[in-house]
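Note that one protein chain is taken out, while the other chains of the complex remain in position.
In order of appearance the chains are A and B, and numbering begins at 1 in each one.
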Amino acid sequence: MKKVKVATVWLDGCSGCHMSLLDMDAAIISLAQKIELVYGPLVDAQEFPEDVDVTLVEGAVSSQDDLNKLKKIRQRTRLLISLGDCAVTGNVPAMRNSIPVQKLLHQVYVEGVQANKIIPTDGVPALLKQARPLREFVKVDMCLPGCPPPAKAISSVIAELLDGKKREGTLAVKFG
Amino acid sequence: MPQKKLSVRIDGELISAVEGQTILQAARANGKRIPTLCDLEGLTPVGACRLCIVEISGTDRLFPACTTPVQDGMSVTTVSPKLTQYRRVSLELLFVERNHVCSACVSNGHCELQAMATEMGISTVRFAYNYPKLAVDLSHPRYVLDQNRCILCTRCVRVCAELEGAHVWEVTSRGIHSRIVGDLNQKWGDAKGCTSCGKCVQACPTGALAEKGWAVEEMVKKNDNISSLVRRRGVQA
Partner (left out) sequence: MPRIQDIGAFTAVRESGMAKLVPQVPRIAVGMGTCGRGNGAEGLYRAFAETIDRSGMNVVLASVGCFGACFQEPLVNIRLPGLPLIILHRVQSNDAVRILHELSRGNITNDLAYCKVEEWDHITAKLKYGRGYPEIPLWNDVPFFKGQKKIVLRNCGFINPDDIEEYIAVGGYQALYKVLIDGRPENILEQIKASKLRGRGGAGYLTGNKWEFMAKAKSDQKYIICNADEGDPGAYMNRNEIESDPHSLIEGMIIGGYVMGATEGIIYIRAEYPLAVHRLNRAIEQAREHGVLGDNILGRGFKFNIELVEGAGAFVCGEETALIASLEGCAGRPRPRPPFPAHKGLWGKPTNINNVETWYNISPIVTLGPAWFTETGSPKSSGTKVFSLVGKISSTGLVEMPLGTPLRTFIYDIGEGGVNGHQIKAVQTGGPSGGCIPPEMFDTPVDYESLAQLGSIMGSGGMVVMDDDNCMVDVARYFIEFTHSESCGKCLPCRVGLNKSLRILSRITEGAGTVHHLGLLDELSRYIRECSLCGLGQTAPNPVLTTLRHFHHEFEDHIVARRCQAGVCEELALSPCENSCPLHMNIPRFLQLYKENRLDDAFVSVIMENPLPASTGRVCQHPCDSRCRRQTLDEPVNMREVHRFIADSVFFSDRYEEVLKRVLSRKLEPTGRKIAISGAGPAGLTAAFYLAMLGHEVTVYDSKSEAGGMLRFALPEYRLPKAALRREIELIERLGVKFIFNTRVGFDVPLNELADRFDSVFISIGTWRESWVYQPGTELKGVYPALLFLEAVSKGERVPIGKNVAIIGGGNAAIDSARTALRRGAEVTVFYRREHKDMPAIEEETQAAKDEGAQFVFLAAPHRVIGDKAGNVKALEIVKTTLGEYDASGRRKPVASDEIRRYECDSVIFAIGESVDFDFARASGLSLKPSGTIDVDRFSLESSRSGFYAGGDVITGASNVSNAMAYGKQAARNIDMKLMESDRWGEILPDFEFGQDPPEVPSPNHRNNGQMLAPVVRVRSNAEVVMGLSHEETLDETCRCLRCDVKVANVS
């Protein structure tokens, strides 16, 4: 049987959702037989591949770089899943949203440090005005909230997808 | 004077109610649950959150169960695809209105808003988030008012006025700019009228009013206490 191509992406989040993903105990073994992990923090691939079946995205869209990535992912993915509260609601990354970006950077990199009071610009992507959830930028096929979403919820969603079902709304997952 | 008994149908089931009861009261008295966030047993209903909307046979309009009195022979529907859809919209709007960051909230896991969303199967909202800049009032020695988590149910306003008689809380401004304020827009700590009784904190359905000193997920509200207090005192709203 052809393995389902799955990618995971880490945008502005704490990686907790990825931790939860790995936390599914024995279920991960049977899952591994059905899927091929083609991209993500857990594998080596450098470039997001074409023709991915399912992509789980963790984190809010916070920078221009996040946004570019997300748009590319959307083009190359059949089923896009917002994984965790940051991707679904903005969550903690969005707590900066009422502060203007320049003021925020100044507070963190100038007022908040003892030495080297410089706002970094080289090699760091420009922040968007606000960190916002995925579906405010691209079409999202499914949302799995939680901070992090419980491992069981993740594994059952993937398992159901592999069975060809899509049952959003029947999962009793909560925000937070 | 004995109150007149009425027969009412709720979701097809015949129940008996008392004249003067609201649909919500009659339903509760018969062990039927209608979702609501602004209503708290014992306080005057205000009809603000609109989650308790129900359909009544013979009319196309929707009615809030918390403020609509029962009438003899009335047939009420509390669950329908349309009601569910509208309740979901209500919850979506509550989530986008302010900054409900459950993962960083003392009430996470014990929040009526969060529980309602889970119950309604809400896994995302379709509207853009407002992300307003809102104040957190830490001036009171024992309690916190976090506007980010307030849903303007006004339970605090009513419990303070109707049970404690202190009239500390009010709603200021209007529309999307409405805010709960204490004692003519004083900091809570400076509000002379506040007796620090904590009823508002217990009545609050979310983490907007909380006791100090709790970490995430630790604040458990006891709003049953409010209702039982009302029953003990015999106060009838």
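Following the convention adopted for this analysis, contacts are C-beta pairs under 8 Å (C-beta built on N, C-alpha and C of every residue); 3 or more make two chains touch, one makes a residue touch a chain.
Owing to the predicted nature of the structure, the values given are computational and were not obtained by experimental measurement.
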Message: Under the definition given at the start, what are the shown partners of the omitted chain?
response: B
- request: Quick one: say which of B:I53, B:A117 or B:A203 touches the chain that got left out.
  value: B:I53
Task: Specify the residue from the set B:R33, B:H177 or B:R232 that touches the hidden chain.
output: B:H177
Field: Listed residues B:V96, B:A115, B:L138 or B:V216, member touching the removed chain
entry: B:V96
- prompt: Which parts of subunit B are in contact with the chain that was left out?
  reply: 45-50, 53, 61-62, 64, 67-69, 85-86, 89-90, 93-94, 96-97, 126-128, 130, 152, 170-171, 173-178
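Everything below uses one rule, namely that only the chains that are shown with their structure count from here on.
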Statement: The answer for subunit A against subunit B in the complex is residues 82, 85, 88-92, 94-95, 97-99, 130, 132-133, 135-136, 140, 142-145, 147, 168-176
- prompt: Quick one: in the complex, what on subunit B touches subunit A?
  reply: 95, 99-105, 108-109, 114-115, 117-118, 121, 123-126, 128-129, 131-134
